[in-house]
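Removed: one protein chain of the complex. Kept in place: all other protein chains.
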Amino acid sequence: MTGQGHASAVVPVGEPMLPRIFRVVKRVRETADTFTFNLVPADGGQELAFQPGQFNMLTAFGAGEVPISISGDPARPETLVHTIRAVGSVTKVLCRAAKGDQIGVRGPYGTPWPVEQAKEQDVVIITGGLGLAPLRPAIYHVLGHRADYGNFELIYGARTPADIIFWRELERWRGRFDTRVHLTVDSAASDWRTNVGVVTHLIPRARFDPENTTALVCGPGVMMRFTVQELRNRGLPLERIFVSLERNMKCGLGLCGHCQLGPVFVCKDGPVFPYSRVRDWFEKREI
Amino acid sequence: MQSIAAVLAEHPFMKGLTPRQLEVVAACGEKVHFKPGQFLCRDEEEVLRFYLVYQGRVAVEIFSHRRGAVTIRTLVEGEELGWLWFDKPYHWHLDARAVELTRTVALDVNCLRQACEADHDLGYEILKRYGHSLAVRFRILKLQLVDMYGG
Partner (left out) sequence: MVSEQPEVGSRAVVAAEDLQRLLDILKDRGYTVVGPAVRDGDLVLEELDGAGDLPRGLKDEAAPGAYRLTPGEEGRFFGIRVGQESWKKFFLPPTLDIMEARREAGGWRLVLPGQAPPRFACVGVRACDLAAIGVQDRTLRHGLHPDADYAARREGAFLVAVHCTDPGRTCFCASMGTGPQAVGGFDLALTELRQGGRQVFLVEVGSAAGAEVLAALPHQAADGSVVEEAAALIARAAADMGRTLETSGLKDFFYANYQNPHWEQVAGRCLSCGNCALVCPTCFCHSFEDVPDLSGDAVVRRRRQDVCFTLDHSYLHGGSIRVSPLSRYRQWLTHKLAAWQDQFGCSGCVGCGRCIAWCPVGIDLTREVAALRESDAETSPNP
């Protein structure tokens, strides 16, 4: 159901390892080490249509290539948006990109968040840290088709207030009457006026009908494991809890063998999975 | 105006106690309100009261010279402060400060302990809730310790 979206005319079909060239038109600093880039095609080709949850392989020419989730609005593909944290050799170079710089883009790849299947259900999104970035396209989609869904709850946790991303949008979403946003941090200085505690502790406060809910979860592995447990305690079946997983990826095409988790390739069988599918391997160590 | 017993009946910590048990507990307590910035308790003070928050928000803080006052937890309506009152050494090890206008039922811990000794059925009910409270806090603490967002 995924594949490469619209194949650009400028890259020969059959050369899936060749990136398209995109140009940075905007750079926003989210936190000390996380940046959001707005990109447009620099090769005269089409805009990159994608589904929420998909990712691209981004090339920092000279440094290498990494998988980064698309964090923009799927209804506005004319701008390609990526939120990147500078943690490794390639992302550190990517995060130095300035307006006008060129980045290689291959994709979109991967399975999307189940926004279609979740119609007419309550939707609960639970995310932590940078996990909000791959979920933002799903949030945009739900808010853009609000009548298609029941209750909509967003639970977001970060380490400290300085690590919160998309702060202004979080405020905007919280201001809506048809959306509930719960925010928490692991620890804070005394001027922080909202919650301190872990994300999972907010789940009992979320309003949803477990018989009729789809949960979308993304964040550090530990957070996802404990979140799934809390959701199960509320009666949510594992088939309706969706997680977005990460693994080392070199190709994004299911060819290089690096992203395997047991029998699944995270790049093409995922990164979004119903938890029931990956539970046997995700819960074991060193797999 | 709601009686203390009525407020307790709706609070998750005391919910499920029989009306008679609620009256016994209520007899140990009084309604206490805090303005923003006021402290419910301070580090090193003797534990005299067990607070059940039924409105508002409380920041639980630990002070370190390097970082200043660090909020490690916030409590809102339906939660409680001072779960350690059941166990020696009966001294607070943190500060708790109201962030918003906060309304609580403050229970005298000596009174409550005596009531539990006198009526073991009540004691068991309180201990069950105390154990649950510990379990919840433990889970939260473990996740905070792991620093799952780090790196």
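By written order: A and B. Residues from 1 in each chain.
Heads up, the rule we're going with is that a contact is a pair of C-beta atoms (placed from the backbone, for glycine too) under 8 Å apart; a residue touches a chain by one contact, two chains touch by 3 or more.
Everything numeric in this text was worked out from a predicted model, so none of it was measured.
Q: Kindly state which of the options A:94, A:203 or A:251 is in contact with the chain not pictured.
A: The missing chain is touched by A:251.
Q: Have a look at A:19, A:77 or A:219 and name the one touching the chain we're not showing.
A: Residue touching the absent chain, from the options given: A:19.
Q: Write down which of A:59, A:127, A:227 or A:244 is the residue touching the left-out chain.
A: Considering the complete complex, A:59 is the one touching the chain left out.
Q: List every residue of chain A that touches the chain not included in the displayed model.
A: Against the left-out chain, chain A lists 3-4, 12, 14-19, 21, 23, 42, 59, 61-65, 87-88, 102, 104, 246-248, 250-251, 253-258, 260, 262-263, 265, 268, 280, 284-287.
Just so it is clear, only the chains that are shown with their structure count from here on.
Q: Okay, in this complex, where on chain B does chain A touch?
A: The touching residues are 57, 59-61, 67-74, 76, 97, 99-100, 136, 139-140, 143-144, 146-151.
Q: Would you mind writing out the residues of chain A in touch with chain B in their complex?
A: By the definition above, chain A touches chain B via 87, 128-129, 158-159, 163, 186-190, 192-198, 200-201, 219-223, 226.
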